[in-house]
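Removed from the display is one protein chain of the complex; every other protein chain stays in position.
Up next is chain A:
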Amino acid sequence: MTPNLPIQLEFSNKYDSAHALQYFHKHRAGLARRLSDWRDRQLARRALQLAGDPGLVLDLPCGAGRFWPLLGEQPNRVILAADNSPHMLEVARREMPPALAGRVHTLHTSAFAIDLEAASVDSIFCMRLLHHIADPAHRLAMLREFHRVTRDTVIVSLWVDGNYKAWRRRRLEARRAGRPGENGNRFVIPAATAESEFASAGFAILGHHDFLPGYAMWRVYTLRKLA
């Protein structure tokens, strides 16, 4: 397959070896992080349930494999784990719990041109990637690629508006207009925009779960592919 015009994102390049290991430990340090990690997993669990407990899941991007134990909770499930960064994949493979060996298969691929055939997985599980993508055309390209590769459902997490954090973020940004912020590679996508993008990529929304309704920006959508 010859992906013409491969989409490359600036932020994708930051996941080198050192960063990868750091990322692995990031979600294990401190009470707040652990709590948030716990809540992340809870949302993911609900989303998977809403998606009908898919059997073959593509975890993309898998990062350091943070969600593998959760995905492995269903004993029959097979996990295809993919990431753009070989370093991330290496760290993830090294730190993988032995109980999951044999059920996780890693794959080095970009989310914009997934190295899999059409309709080859039950569900694509995409945590914490969409909020890195600012350009609607890029988002649409990725969603369309998801539409091609999934047979049934897609689970995505992103930052949406309509909550306190997003409001405060917008105010902060307005104040230091022009200067790039510290979170220059993460973006809020208005919920209405996101939902219309899902629709134009050919998905129906099965439901969504908020990290902390009204306060936090994280939201997990469960989408079903329309024929």
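By definition in this document, a contact is a pair of C-beta atoms (placed from the backbone, for glycine too) under 8 Å apart; a residue touches a chain by one contact, two chains touch by 3 or more; residues count from 1.
Simple rule for what comes next: contacts and distances are computed from a predicted model.
Visitor: Hey, which one's the missing chain according to UniProt: "Zinc transport system permease protein", "histidine kinase", "Peptide ABC transporter ATP-binding protein" or "Alpha-D-ribose 1-methylphosphonate 5-phosphate C-P lyase"?
Guide: "histidine kinase"
Visitor: Please identify which residue in A:R41, A:R148 or A:K165 touches the non-displayed chain.
Guide: Going through A:R41, A:R148 or A:K165 one by one, A:R148 is the residue touching the chain not shown.
Visitor: Looking at the full complex, which residue from A:A20, A:L71, A:L116 or A:V188 touches the chain that isn't shown here?
Guide: If we include the chain that is not displayed, A:L116 is the one touching it.
Visitor: Which chain A residues would touch the chain omitted from the figure, given the whole complex?
Guide: These residues touch the chain not displayed: 1-5, 52-53, 55-56, 75-78, 80, 105, 113, 115-122, 144-145, 148, 151-152.
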